[in-house]
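Before any comments, here is the structure.
A single protein chain has been removed from this complex, and every other one stays in its place.
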Amino acid sequence: MNSFDYLLPPTWHTQVEEWLRQDIPSFDVGGALVGSAPSTCHILCKSPGVLAGVPFVNQVFDYLGCTVAWTDKEGEFLEASQEHRRVVATVQGPTHRLLQGERLALNLLSRCSGIATKTYQMKQVIGDWKGKLAATRKTTPGFGLVEKYGVLVGGGSTHRMDLSNAVMIKDNHLWAFGGKKSLETLVKEAKALAPHTMKVEVEVRNLEEGAAAAKAGADIIMLDNFDPIELKQTSSRLKADFPHVLLEASGGITMSSIRSFALPTIDVISQGSLTYDCKIVDFSMKVNRQ
Amino acid sequence: MNSFDYLLPPTWHTQVEEWLRQDIPSFDVGGALVGSAPSTCHILCKSPGVLAGVPFVNQVFDYLGCTVAWTDKEGEFLEASQEHRRVVATVQGPTHRLLQGERLALNLLSRCSGIATKTYQMKQVIGDWKGKLAATRKTTPGFGLVEKYGVLVGGGSTHRMDLSNAVMIKDNHLWAFGGKKSLETLVKEAKALAPHTMKVEVEVRNLEEGAAAAKAGADIIMLDNFDPIELKQTSSRLKADFPHVLLEASGGITMSSIRSFALPTIDVISQGSLTYDCKIVDFSMKVNRQ
Amino acid sequence: MNSFDYLLPPTWHTQVEEWLRQDIPSFDVGGALVGSAPSTCHILCKSPGVLAGVPFVNQVFDYLGCTVAWTDKEGEFLEASQEHRRVVATVQGPTHRLLQGERLALNLLSRCSGIATKTYQMKQVIGDWKGKLAATRKTTPGFGLVEKYGVLVGGGSTHRMDLSNAVMIKDNHLWAFGGKKSLETLVKEAKALAPHTMKVEVEVRNLEEGAAAAKAGADIIMLDNFDPIELKQTSSRLKADFPHVLLEASGGITMSSIRSFALPTIDVISQGSLTYDCKIVDFSMKVNRQ
Amino acid sequence: MNSFDYLLPPTWHTQVEEWLRQDIPSFDVGGALVGSAPSTCHILCKSPGVLAGVPFVNQVFDYLGCTVAWTDKEGEFLEASQEHRRVVATVQGPTHRLLQGERLALNLLSRCSGIATKTYQMKQVIGDWKGKLAATRKTTPGFGLVEKYGVLVGGGSTHRMDLSNAVMIKDNHLWAFGGKKSLETLVKEAKALAPHTMKVEVEVRNLEEGAAAAKAGADIIMLDNFDPIELKQTSSRLKADFPHVLLEASGGITMSSIRSFALPTIDVISQGSLTYDCKIVDFSMKVNRQ
Amino acid sequence: MNSFDYLLPPTWHTQVEEWLRQDIPSFDVGGALVGSAPSTCHILCKSPGVLAGVPFVNQVFDYLGCTVAWTDKEGEFLEASQEHRRVVATVQGPTHRLLQGERLALNLLSRCSGIATKTYQMKQVIGDWKGKLAATRKTTPGFGLVEKYGVLVGGGSTHRMDLSNAVMIKDNHLWAFGGKKSLETLVKEAKALAPHTMKVEVEVRNLEEGAAAAKAGADIIMLDNFDPIELKQTSSRLKADFPHVLLEASGGITMSSIRSFALPTIDVISQGSLTYDCKIVDFSMKVNRQ
Partner (left out) sequence: MNSFDYLLPPTWHTQVEEWLRQDIPSFDVGGALVGSAPSTCHILCKSPGVLAGVPFVNQVFDYLGCTVAWTDKEGEFLEASQEHRRVVATVQGPTHRLLQGERLALNLLSRCSGIATKTYQMKQVIGDWKGKLAATRKTTPGFGLVEKYGVLVGGGSTHRMDLSNAVMIKDNHLWAFGGKKSLETLVKEAKALAPHTMKVEVEVRNLEEGAAAAKAGADIIMLDNFDPIELKQTSSRLKADFPHVLLEASGGITMSSIRSFALPTIDVISQGSLTYDCKIVDFSMKVNRQ
């Protein structure tokens, strides 16, 4: 099933429009120089990585009246380098439109692919663990949808998309009451206020808090900043006592340490750095010299 | 002179509004849980780097009816680590508004500071070279203004902001004509069409092209993918013959090689990776437990 | 806890602006007639019902530079009639601004209160049943947030706010595959694709489907168009076998029949008509004659 | 003449876009489940009423790349019930797009048809009276255009669309001056300030006020809250003396009393409840099981 | 009564925001140069004319956090010249904000005042004629509201603001039916379709058409391209037979010929050139040198 494309909201193309508006606020002398005669371009991959962002590139060029034909498929790992460039797509249309879309399309593709690649590599490391590797809301403002999409293509999961998507009770929520409201009370209030279609996730620091949250009705317990040994003990106990509660590990997890967090009793590992500190995959776009 | 703040367009706060709209599309149960009683938060720096993004954070919390007092100044290099956290700002306001702005503010601050830090480090490497270290248009869609701002705070320069800002003639422009239009002709057409207030930059591969472009009236010559030796030779000749033409080096330049590109005959080094492949600076925001 | 106000997204006031733009697209001669001298108005309730919509009215008049002081509280049941009008709020500001906001504010208040009243009455009928009475997505386009808010004030629950909030698998999803994909497969694919923070709800027609969905991982089972006897039997069996799965009854439920659906084994009753076929509560706004 | 469709502003489709954006703010997992294979759906009518809202449904599905073929015509009274469902339209397109548009289209159609039906029924009651049955500005914020459209399809008239459309002088305008400005003065000022293309309507409580307003140049006199006997006397006198002034009756008129207000001397009856307290017409949309 | 300011829609300031966005799409280096220290500026009038546009200038500087104090009043005729500059307002605020608003404010003021001046001069020419001198829809796209406002300040009238404001039946409407539909039929259809609050205006070429339109219910007859003698004869006949129908003269009227069109039987003269071919009034804004 390769259906990530169909996840996109039907109004997403207005985002493309806004980005083009920002990039060409008034006249484009460079565009007028080349005019509207038809040209053919190739999008070239110049570094290894997972191809991700195909529907975004398509929308950029569709908006501009150009067409894109892909040689490679979204989700594929591309072997490529500066020396061994690989044609991943052919774009055709009026020359000035091709050049107006070039940079935006490449910026989308290289970032989205970079995130997919990082996610893919982490998934490789954790091997056959059955849980979900999830991103966080540590995304670039205005660009989170593209970044979460890259995570999906790389084999990860999005986590909640926004504050309206799920409730997450963290230390700040507790501290806001200066200790006058217990975790249990907060969880119960959240369950009462949220619709039954919404999950309540609770960040905890130890087994006691985890058990309290689960008893109060939490759907997800996030074990924050546990070391692997603590994590194993705590998650085993919680899983045994609350089999329907999802357990999420987060905090201080790196590419080299992630294997020891990928426990059978852990359902989800969330990792902010899936959407930051990623190297891009290098793409360029070149007009066909005929 | 610390005037980067005043560079921002007076309408920039609508961008903050749009980002908040995306992050809270309908109800915020988490916000309702904590309510509107006043709280105090601290923004903590948890990794070393240059502080950048102060006006963006201010606008986020100003929009939400909160106030921010900064302990550190934009542009300062902060020594900090996971263990030695450093309070950089205090934020006060209705608790639900503080928590609604938290993630957006941190996402802005950590990315902007990361870019400033990378720029600052490159500037350190090139020492007392007099030229400008410039970013490119390889920015995150919709986020370029913040990223270019980070470059400025780190001591770099923005390069052109968009396609309406300056003309850049590249290989694709030439190839679009299949060799039927010379570089000289293109430069002259650009100079004729562009207003006299707009510069024309030309990307060249060798001395001949550079000289042709300069003779045709180019304001900036970009020497693309030259090795340091070629760069020295070519730029010396061009500078001698066309002292008023700015020379820009670009392509294949890294942190370790940049010193050999920072020649007296080079006015600008542009570096796409200033705005990608940057590590963020780590910040968090915590409610004061009273 | 009366925190519904804090549920509203911080950008909601732009909706008020858009509604005022639609209502005064060019000049307002009526406004110019009365000018900007300060006036005092009263908002009067003229029919019985639950007061709901206070924050919306506040935002309308706040946008227009007026202030509102409420005599009655959101959520209160007001005894009032055409003959016994009741002052619920006093509004002060420039006269033309008061009259420009009058109709919009009343339209918001009367509809929101009407929905709260209907919800409140249904809640009265079902007495001390512990489940949630929820609305559906059968809302007025562009006005759903206000309508769901009214449901909350009346004692109900919102259900999912939008398609990005939770997954609901219905007959149409199955029929789209012409019987070639089983309910179990669809539920499993949904669980795999959705983030772990998102619930998957499945609409079923009988016990077999309900059990299949629950086994496949559904978080919520919606028992659609069951009569009370079937509902009791099916929900008892499902609750016994899958205690962590929420059971929702929907379809063909009316004010007079709802008691027999409010079973201990049912967690949620959802009712589209909470947000349509509601009588408004009648309000007017009158300038103080001094 | 069935030209209501052509009344719609050419930019109306942006409203559809905004409603879809609100309903699918980020990813749509349900849509991704079913994918983009083509499906055929039927829109079914399940309760009796006047069909209204065809162009709105068309715009929803047109935006989503689907096509609609109608079996019934806008304005027709449909006999239908829960048991005798009636196919009114066939919709074809990519499955995920069909399901994304389903709820929005049905919400539009059921509300618009409900208003048309109520208007139609009132028109039936008043029989062959020659005047106009008009709505008011008591519409749902942001949804007035659809509601007024439903009134037109049902045989009614829209009244003024917004504050920029016509001037209406009411008690609040007079009270704003605390009795220091006469009705005559206000009407004259309105006639002077408004363009000659704009009508001035005045709400009056008795014959004296009506005559004063007419003499001062009012185009329309609204007789507010008159009982039928007073209305007959006052309107006869005003019509005799000011044959070119339109007379509008409003206030306290119900389905059962409206006949006695539908006098030959009355040109317009306006009725706020045409756009509220309407029952919807029940529609659903089902994928064809092939 | 000087209430034109109160005619403006309460959302008008978003127009100012959009214009500022267009004028400063990314960074403003000039603004950063001068910084945010407070300055005082004077707006100087440098050519004679009627001052108009005060609320627009106020909104520009209010948006930018500056304040404006006016020495002269909207609607006053200012004697001024290049040599005898006249201070009309003092503006105070952060220097970069003052300079960012300068050009937009002056562009608004000079154009609005130019239109007010032309209108004022035409009114002087026609002396004590009681009719209205009206503009048309021949306005600058996106700027019509400001231009119509200038007409009001100069003593003129706006005519209809947009196509939704009033119906105007012209030659093109008739020609669209290729002669198969009579003027009477069209007028009757318009009266039936339009709400009773909307006027129907008909453009006619001779007495016969005028009489036909009036009989069919037209509220306004526009006598298009009549010479003064024809106009006198035709308008006298129509006024005698249809005293409640407004008569509007239009077409081929100039500053020098307008007196002969300003007949007692004519209610309105409309003049497209009130909003084009106007000389601006010259203003500049200068920072106080202290």
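As written, the chains take the letters A, B, C, D and E, and residue 1 is the first residue of each chain.
FYI, a residue touches a chain if its C-beta (ideal position, glycine included) is under 8 Å from a C-beta of that chain, and two chains touch if they have at least 3 such contacts.
On a predicted model such as this, the values are computed, not experimentally measured, just so you know.
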item: Left-out chain, listing which of the shown chains it touches; value: A, B, C, D, E
item: Residue of B:V50, B:C66 or B:A134 touching the missing chain in the full complex; value: B:A134
item: Candidate in contact with the missing chain, chosen from E:L78, E:V167, E:L231 or E:A249; value: E:V167
item: Absent-chain contact - pick from A:S26, A:T67, A:Q124 or A:Q233; value: A:S26
item: Subunit E residues that touch the omitted chain in the full complex; value: 15, 18-19, 22-34, 37, 39, 41, 95, 99-100, 102-104, 106-108, 110-111, 114, 137-144, 146, 162-164, 167-169, 171-173, 175-179, 186, 189-190, 193-194, 198, 276-277, 279-280, 285-290
item: Subunit D, residues in touch with the chain not shown (by the definition above); value: 3-11, 14, 145, 148, 158, 161-162, 164-165
item: Hidden partner chain, residues of subunit B it touches; value: 1, 3, 7, 9, 132, 134, 157-161, 164-166, 189, 193, 195-199, 201, 220, 244, 246, 248, 267-268
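Operating definition for what follows: only the chains that are shown with their structure count from here on.
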item: Each chain counted as touching subunit C and subunit E at once; value: A, B, D
item: Size of the rotation, in steps of 5 degrees, that lays the CA trace of subunit B over subunit C; value: 120
item: Centre-to-centre distance between subunit C and subunit A (centres being mean Cα positions), rounded to whole Å; value: 32
item: Distance between chain centroids, defined by C-alpha means - subunit B, subunit D (Å); value: 52
item: Multi-partner residues of subunit E (at least 2 other chains); value: 3, 7, 9, 25-26, 158, 161, 164-165
item: Pairwise touch network: line, ring, star, complete, or other; value: complete
